[in-house]
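What you see is the complex with one protein chain gone and the rest in place.
By letter and in written order, the chains are A, B and C; residue numbering begins at 1 in each of them.
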């Protein structure tokens, strides 16, 4: 078993970086292009507050789908499990993250889970607030509490792009309106909120802190007080394990064995209950939408630091 | 936190048994009918060899889908991960356990995972042996080693019923032949083996021992020697967590939080890594195919004995 | 073979009216409710200008899906076959009229045909005009020319209802935008136009004239001049035969054997090439969306007046 240190992480990044050649950077996120294809940054925050990092660990990037766990946590805290899971199911799916198929075909016409676009939009429609600014403000405050970083903000350019390219997400939202999952009144705010959340700018340290917050059962890293109910954190981690890595979640459960959530910017939040949070930035992603080099980092850490939950 | 004892289990069974009224017993398994609809039996075997039980714990029933984890373990031991997962994927699905849809529609024309019928038949086609008797003999020997019970045998009547009602499974097998997943030569043996495996007669103690074997990383309960490679056991547990409880696997990940596999006879094997194996028999099942009262038992044990892996 | 007359049609209506008990009136069209469930009106206009009618032949109702053939004709006349069929395919489907599935799943990501909602919205996006008023004005003018009735207008209340309940159609439009079938600029006009077209108020005489116009190869009933190219009329009739009666089109091809198009208000336009147009109003519809008594009328006329094209 390896020992966690900056030097150890440097070696991991060095060994995993070449795998990025097996992926490519998406072309629709402002600020992200092929020039970043070999970037790889990792930060780990342990439960006792130690921070380790290596590679392009301070690069900033939009949260994208990683925001889905933020929205889910706040919605659970606002409304409780019962209400949230009337708008969205908690089952894994073999459909793509932006799929609409099941809303039409399944007997239970609900988004499969909160980790896919339809599910996240449905959850976003729940967030309390008088208008979208207030709702987004509440979510941003929640991110501050989790990361102890109140400098985090939305990337305006990314937000514009999200809106401009939002037709597929609009289709999901209107389809859900037609099913009665989202009301006509909620729809525009839910979409706007969803686009804003995707555009929140963070770095690998912020992601590691989110992972650590989950590992720490919802307690603040600063003062060990509960920010949200620990049962909600457990729920989020379970859903991350079965559904957090898009259509590769099953493979990650086998090969990594702890909860993780990825975003198309090539980011991953990993969380090892009771141990640590892991933040990864590696923008070259594979066809399933996951960071290639980042996934290699997670596998290496799981194996060498014995982090696999199924090992016992 | 509750303390594990026979008396404690009696209380759990007493509290959970009434939930069986929310399910019904399948009508196509010889020996199982509505007269058993309120049956509920639980056995727990801990890592240090203690055995606890309550309810109809000695009733015998066919393994049905629980056999899928047995076949997967032996195939992994025979061939290793790479070969096995060329015949079957390891991703959870929202399809039914007997679905054929994805074989036709997905770009990657493979069974989603080894916990659904198509996947289990594909895995069965791998088992080594000169003929189906030898192959089944090897699997039965493997069950003896896991359970330390060499009295386990196939229920001939159930086997006849499996064959008679096997059209859907035959369709899956021939579809996989048409895709080149199973060869013409392998097909009949794979199906026969699959039907036999479903017909193996066990009780809740046997199931608990299977769960304990998994919890114990593949070591024999008797002499602590490795029966199979521990990495294969880890793989099986991860797949059980994401896919073991049919289309309710995500809900079980959230509400129970440790690997489990169910069968339509109303059985469940639960496994808590490093801690214990749980065997449940409760034949009244819900629409998803899972024991209603049995599922209630798992939720209760997880909560009261703090067995949820995501709790840390 | 029966002889066409008012008296004959009265007998047909009398014999077919009781079948309406096998259907029900939709509840979301203003002005239409269960009190109309036994209504049945038929008008026939022959190529030589004779008009026959029986039953509630003067009742007014919105065009709904019958408008799909109007839009298709004008788009074909405006742009020609090649351009139109780059936006929509011409193949029948087993999907529902409001399905979105194929847009996601098919290799060729196009609406199946112009007779289903997605296809009709795509065709509506083509209609020329500076704004939606001008576009709708052009379509209304076209209806005047076909029916020689310039009193036809939109039912404002129906239009409001179409917009209010338009979420599913919005989902289809946005999904098509995400596929590049409809541009962002075209989308709102296409939807608005689609809702207006559905709301055009007509009676069975108007429908019969539309059918007669098709039977007459696109010539005006008044002066025998070509209003549109006859090849476009042939195209529309062929598509009506394979796809005009929702998921019952195959059955109508067998049992009626000439082109027809139905609407959820319980209307049907039938067209017998070279012979006559048939307009039917019978608001009790079956699960497939077709007028039950109206379908019975079509079958009777086809058989008793020898109108089946496959008979030779």
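One rule holds for everything that comes next: a residue touches a chain if its C-beta (ideal position, glycine included) is under 8 Å from a C-beta of that chain, and two chains touch if they have at least 3 such contacts.
Quick caveat, the model's predicted, so the values are computed rather than measured.
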*Using the contact definition given at the top, list the shown chains touched by the missing chain.*
B, C
*Touching the absent chain when the full complex is considered, from A:11, A:77, A:105 or A:304*: A:105
*Out of C:56, C:95, C:186 or C:206, which is the one that touches the chain we can't see?*
C:95
*Mind listing the chain B residues that contact the chain we can't see here?*
99-101, 104-105, 167-168, 170-175, 177-178, 184
_Missing-partner contacts on chain C, residue numbers_ = 89-95, 102, 106, 112-113, 215, 217, 230, 234-235, 237-239, 241-243, 247-251, 253-254, 257, 259, 272-275, 308-312
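As a working rule, only the chains that are shown with their structure count from here on.
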*Work out the mean Cα position per chain and let me know which chain is farthest from chain C.*
B
*Point out which chain occupies the most central position, where each centre is the mean of Cα atoms.*
A
*Cα-centroid distance, chain A relative to chain C, in whole angstrom*: 48
*asked:* Nearest whole angstrom, what separates the Cα centre of chain B from the Cα centre of chain C?
replied: 54
_CA centroid of chain A to CA centroid of chain B, Å_ = 32
*Counting only residues that touch at least 2 other chains, which ones in chain A make the list?*
none
